[in-house]
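Pasting in a structure now, in structure tokens, and then I'll have a few things to ask.
Here the complex is missing one protein chain, while the rest keep their positions.
The block that comes next holds subunit A.
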Amino acid sequence: MNPHSIYDNSFFKFLQSRYLETFLEAQRAQWTILVPVEGTFRLCHVNSTFVGFHILKPSPLYADHFVCHRHLPATLVELDSERNVLHTTCGFPYPKHVCIVGEEIAYNENLQPYRILLICEPIHFPTPRRRSRAPHHAHSRQIRRGWSSELDPMNDSTDTPAPPSFEEAKAYLHSISVFSETLRVIEEKVEAFNKTYVIVPKFISDVVDRIRSIAETATQVLTSDSTSDPDKLAICVDNYVSGLAHHKVFNAVKSICGNDDADLERRLEFLRLSNVAPDMLGVQEECFHCELPISIVELASLNAKYTPVDKLWCIRRTLSSIQREVASHFVKCGADLEFGEDVPSLTAETLIPLVVVVLARSRPTSFSSNIFYIDHFCGVKDDFSSFTLSTFKAAVEFVGKYRGPELDHLSPRLLRKELSLVDLMEVTASINEGSAADSKSTAGSEDGYHSKAATRSNPVDSKLEQITRLIEKQTLDFHSKEEEHLRRLQEREPRASSSLNSSATSVDSNEEGSLLFSPLSTLRRSLRGQSKPN
């Protein structure tokens, strides 16, 4: 339960049940209802006086002044709208300042609005106050920022506990001894399915029904066998059965989506090699140009998950990580200060390219299959799960349709599975032309701009060239260092000098191309030869 959710709040629920008449009266009169954050009060303290303190009627004098509900005529509460604080003034034993965490506009039966304010703690305890064990300091910290997870859906969504994974479900089910016989039957049934069932691509819904039927029957039997929570049991059984049938089903899905997977993988590889960054995909705001390592690692674990539910939660966590990493980067780079009131938002236009970047860098294999698998085999999905799935589908579509200038100029070789001889020759010729253009431009001609364009037009090849140059340079450095080292050794080891001279001569006599030849290893060999008894 979200402690910042007004609608899940036990006081608010209590108000709607035990004090329904008072609540309806407040609704009809459009009074303001104060709801203390969950955990800052105990329900045993909630009585009619407590309720009376938390329903505010507007004062006839000032707009921001309120009086508490009946029984408490002499009270006065002031609302400081700028600082989001309520000040208790008259009628309270001592003045108090209570932060407002959130506000909701609700409507009565005549659809007239009234306010519900979520406050960080009760404005007054009618009984001697005993602090609950709730983590009040944590709340206060959040409240100082004005943070409200009730109104922050991603926090809300990510706080939703993940269902037990396949391994957890398996461990849980096997930990209950009365289930052992039923589990054996389930395993046999799934094994029979794995061995005998022929998956026909056009009838994938039949596979879904089969697996669901096995899980449902098993759940019914297991529920009657034990006193375990039926919902938890159903989730565990569902995940367990899906996990047992995973290899068969997922392999079939992979064969169905094979072409899509291959195409997506090539495109993602293309993007990865071109060091795709958010700005290349149209993300304008620099504050969103950030590294997303946690998200990449999370998504990279997708194929290690054995059930559709586990896979769904993997992509859910990835999406949430992206949002968290962006938020963190945003704060770190001081963008909130820079933008002031016009804070840019992470809209779908930004989110989809960021997901594409994560996809490209995490290099997931069979991603289209995974999406198909989750979509068809996950059963009922809550709204954030649907949103996650849609966002990833949108990202896949985006990759398929993206025609950015940077990508258009890349060599087409990665887009094909195999290169024909003709293609190979064409590509080689284009590389040669490119390098020729490079060398011309570096020769000091007026074509500095063209050289840059050429480099930009083929970043993969230029990258490869850079790498080759780097390796050559490092090999030369290494070689010279080794020679230096050998010279020193030669001075110390007069005996080894003759063999060293011969090896050095052999190195010198080599062509420059054979730089990987190591004189040190020659020396070692010669020393080893000397140490051998004659």
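Here is the rule we go by: contacts are C-beta pairs under 8 Å (C-beta built on N, C-alpha and C of every residue); 3 or more make two chains touch, one makes a residue touch a chain; residues count from 1.
As a working rule, contacts and distances are computed from a predicted model.
Colleague: Unshown chain, UniProt name, "Exosome complex component RRP45", "Rab family gtpase", "Ras and ef-hand domain-containing protein" or "Ras-related protein Rab-21"?
Modeller: Of the names offered in "Exosome complex component RRP45", "Rab family gtpase", "Ras and ef-hand domain-containing protein" or "Ras-related protein Rab-21", the one UniProt assigns to the missing chain is "Ras-related protein Rab-21".
Colleague: From the listed residues A:Asn251, A:Thr347 or A:Ser480, report the one that touches the chain absent from this view.
Modeller: A:Thr347
Colleague: For review purposes, identify every residue of subunit A that touches the missing chain, sorted by number.
Modeller: Contacting residues on subunit A, toward the hidden partner: 5-7, 16, 27, 81, 84, 100-109, 111, 113, 116-117, 145-148, 150-154, 156-157, 282, 323-324, 326-327, 330-331, 335-336, 341, 343-349, 351-352, 380, 382-384, 386-387, 390-391, 393-394, 397-398, 401.
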